[in-house]
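The chains shown are only part of the set, and none of them has been moved.
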Amino acid sequence: MKFAILSFPGSNCEMDLYYAIKDIIKEDAELVSYKKDSLDGFDAVLVPGGFSYGDYLRSGAIARFSPIIKPLQKFAESGKPVLGICNGFQILTEAGLLPGSLQKNVSAKFICEPEKLVVNNNKTMFSNGYDFEQKITLPIAHGDGNYYADVKTLRELEENNQIVFKYWNNPNGSVANIAGIINKKGNVLGMMPHPERAVEDILGSSDGKGIFYSIVKTIKDRGVIYE
Amino acid sequence: MTLVKVYVNYKKSILNPEAQAIHSALNRLGYSNISDVKLGKYFEITVDDDSKDIDSEINEICDKLLANVNMESYRYEIVEGANA
Amino acid sequence: MSNQQQATPEQIRDQKVYRGMGLTDYEYGLIKDNVLHRLPNYTEIGLYSGMWSEHCSYKNSKPVLKKFYTKGKRVVKGPGEGAGIIDIGDGQGVVFKAESHNHPSAVEPFQGATTGVGGILRDIFSMGARPIASLDSLRFGNVKNDADKYFISQIVAGISSYGNCIGVPTVGGDTAFDDAYQNNPLVNVMCVGLMNIDNMEVGAAAGAGNAIIYVGADTGRDGINGASFASAEFDSEHESQRSAVQVGDPFNEKLVMEGCLDVIDNHKDALVGIQDMGAAGLVSSSAEMGSKAGGNGMKLNLDLVPQREKGMSAFELMLSESQERMLLCVKAGKEDEVLKVFADHGVNAVVIGRVTDGSDYVLEHHGKVVANVPVDSLSADAPVYHRESKEPARIDQESPEQFDPEVSVPTETLRKMLSQPTIASKENIFKTYDTQVQTNTVVGPGSDAAVVRILHKNKAIAITTDVNGRYLYLNPRVGGQMAVAEAGRNVVASGAFPLGITDCLNFGNPEKPDQFYELDQAVMGMSEACEKLESPVISGNVSLNNEFDDVAIYPSPMVGMVGLIDDLKKVTTQDLKQANDLVYVLGKTGDDFNGSEIQRMQTGKVSGQLFNFDLDYEVKIQKLVQKAINDGLLNSAHDVSEGGLIVSIAESTFGNQLGVNLVSDLTAKQFFAETQSRFVVSVSEENREQFETLVGGDASLLGRVTNDNHLFVQTADSYFDMAVDEAYQTWKGALPCVLK
């Protein structure tokens, strides 16, 4: 199967994802420029971390007007998996593919550290490789990771079981300790922690592999690629 | 040339960590009579005169880009013929 | 300056206008009588003021820098280019250099720090290398007042904002606090890049007719004449210099970097040379490229320079230090190919001039020639001064007797020591840095050296920055040796052998003989250690005039060392690994307290003659550790530095929260001595014999690792006894607490 890894001006985790998929997960991957107008031929899309357009104005605010966003929306509507990590999550919320938004951390500082997470829903195509309530450790590295949604949205997220990952010790002030959420349909996941930084023991943790394996398994089990 | 001043602010219910940090810094510095600090963005946009419907253009720009309507509200003033 | 009416050549001479730009009467005379044989105009005098500043010309430090040991079989490129290069095999080289941004950071700490990071990154990618890691070496006042805290929070925030955004991990650094830096904080940033040696680029512009292409941000009135400003002393009235503030734009730099690396990787045939626009902006980059090529001149049309503001003068355009700009020399006929690459990356690029026959450096503005000077006169032929050197009176008068610390309750002294800002955990700082982007960080901040793996190869590099200005203050020569030796210990403790060093020479005013002495002696000391450790100097940077109200900082030559780990299995950290392992100290401990942290903690200053240091013994101990790691005998290794043996032992317990139960014939006081050439290592039982045979009498067995979470050390006269968790919390909580 083939992953598309989007690349915006200012993205800086796209190569990390590329190597994680190619070298560790051993699937095919291709970088796709923000200028492109098609995602045909891909089975899953990864929206990487970084500082698209410098994160000026608001994180992800400018990137979401890129040409690639329309095909991304179409891709998401078709039910195929879209995973936004860190800045990718911020872009997905700005583009309206996920509810809520990401504010400055309560400390008003950038935080980079390993974070213990709880798998709050293991029935998604991104988390089926984990046990329910399994604890995993993934690094975070962000200044704007404080997830906010209004009360109504939050209730919906909870009712529909859309909160996939929660922080064990909330590092940034996110409501309901949210580290990652999925859309209602269940095929678009946004998360602040970086699974691609946790795919090799030598770099500190392999707990992130489960996310990519879950995607691969889902697609392979499906057996068909529908357009 | 038209100058438009746009103010973008967090909605009431939303905590703004930056404003909070400034508020407590001020209190720590001894300014105990300061009971609230709000922090927003302030844009000065120069629009060339050929623009037809400046109100709808500014509203569009704000809705799309300058404000995140999830969390923020905006208002603006048009300063006709002004010079930035 | 920018608002000033431009003086005529006669006014410049009669009113000595050049003095305000940092040129002396002697230098003006040289320009007028020896170089131009006429009166220089305002633009021309501006060019010389920038180019003949210490920052660009190294006029005071050049004779000293010649004393550096720079040879080595792996050295591909030594000092002289944007950065040096060392061969690490497989056709790859590591490129590294450090840069100081002390003066800009004293004026505007946040932006001063961001533009420091931006500048060193450009030095690295202009060599054709992709930056893979940064480190920051910081010196602040002793966190006594709000001013100290302001500097710390703003400088750290600046480094974090730039480095994180551009996607280069900040993997390490060092931070120390001392009143000597209160009004003159030091901000040194080191960057390491990785390249295919075939892609090596030089900053030269040769071949008449070839194009000079300006790349990156528009030129504004920021930092006009910052180079001569950076080379000037500060006093309480430096407020007036505030016009020099430059703002960093890491997003733009990222685009510029990707564009440049694309040209270097994929359009090699088109490219003649490439250089960043750093200090003294456009004039420095273009004149240096012209001068380096040799045998050519250059002609630039300033009307073509992208400008952010209206009505900029030639002087301002040439001396602006707007950030995120590069200068390329591209073969005639290949301009469009290169311009297209930048356009694809969203980067502004324009042809602004040509390489010419002859040797004249000519600038046109609004249709007129505004400057015409010999190109070499700006760069290669800048004056060089041999300054007078005199040992400061304080060194001679100091007593050779060692300080005698007061350690009546060792555990209490340890607790206090762990909470000194210089000793305490720096996590509060490095937690705000992205340490992992690019996913090669095997060991990030928190152990001795940082370890960054070379992707797809079974090897890694170890990187560290170090210097203890207190030692240099007491003895610049020996302190200089110690700075290099400490860097070596950190690299070696991580499983590497040294490849080479870069440096930032942070000193006072070279025109004062006693401060020049410090510079000169320190460089000699560093050089001696470099030779012994086979770790040549391949690049560096000089920051002089670090004075405030006439008082200089401690002499502080920051050493940035890179080592090679030739097998990932050898990567070693300072953390104890498992209970029952044997704990040893390698090296001898003496009563060495002058210049130590405990002396400062107990007396508020450092004094006396610096304790002895034996470079040969240092080399011997470092080789032993290398051999022990090569043979797979060590489970952990940690060098002993500030705070002494007990601090090293405590730090070794923190990572995995293991305890130790140790017995030593040293006194409790001696556990705070800062004798050099020591390591704390742990060895598993099965390797005991082999290890002890290897090290012979150079190691003493102290005891064992335990899992009772207790730090217990029986000394000859007393004992240390503290829960590891408590020691850890004290150490970890100290900095956040004082920074509140």
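The letters A, B and C name the chains in turn, as written, and every chain counts its residues from 1.
Here is the rule we go by: a residue touches a chain if its C-beta (ideal position, glycine included) is under 8 Å from a C-beta of that chain, and two chains touch if they have at least 3 such contacts.
Quick caveat: nothing in here was measured; it's all calculated off a predicted structure.
Q: What copy formula describes every protein chain in this structure file?
A: The total chain composition of this structure file is A x1, B x2, C x1.
Following the convention adopted for this analysis, only the chains that are shown with their structure count from here on.
Q: Centroid from C-alpha atoms only, then distance chain A to chain B, rounded to Å. What do you get?
A: Whole-Å distance between the two chain centres: 30.
Q: I'd like the Å distance between the centres of chain A and chain C, where a centre is the mean of that chain's Cα atoms.
A: Spacing between the chain centres: roughly 36 Å.
Q: Indicate the whole-number Å distance between the mean C-alpha point of chain B and the mean C-alpha point of chain C.
A: Inter-chain centre distance comes to 41 Å.
Q: Report the residues of chain C in contact with chain A in the complex, numbered from low to high.
A: Within the complex, chain C touches chain A at residues 157, 160-161, 164-167, 249-252, 254-255, 345-346, 430-442, 453, 455-456, 568.
Q: What residues on chain A touch chain C, complex-wise?
A: 9-10, 12-13, 15-16, 19-20, 23, 49-51, 53-56, 109-113, 139, 141, 143, 194, 196-197, 200, 202-203
Q: Sort out for me which residues of chain A touch chain B in the complex.
A: That would be residues 57-58, 61-62, 65, 93-94, 100-101, 103-108, 146, 148, 150, 173 of chain A.
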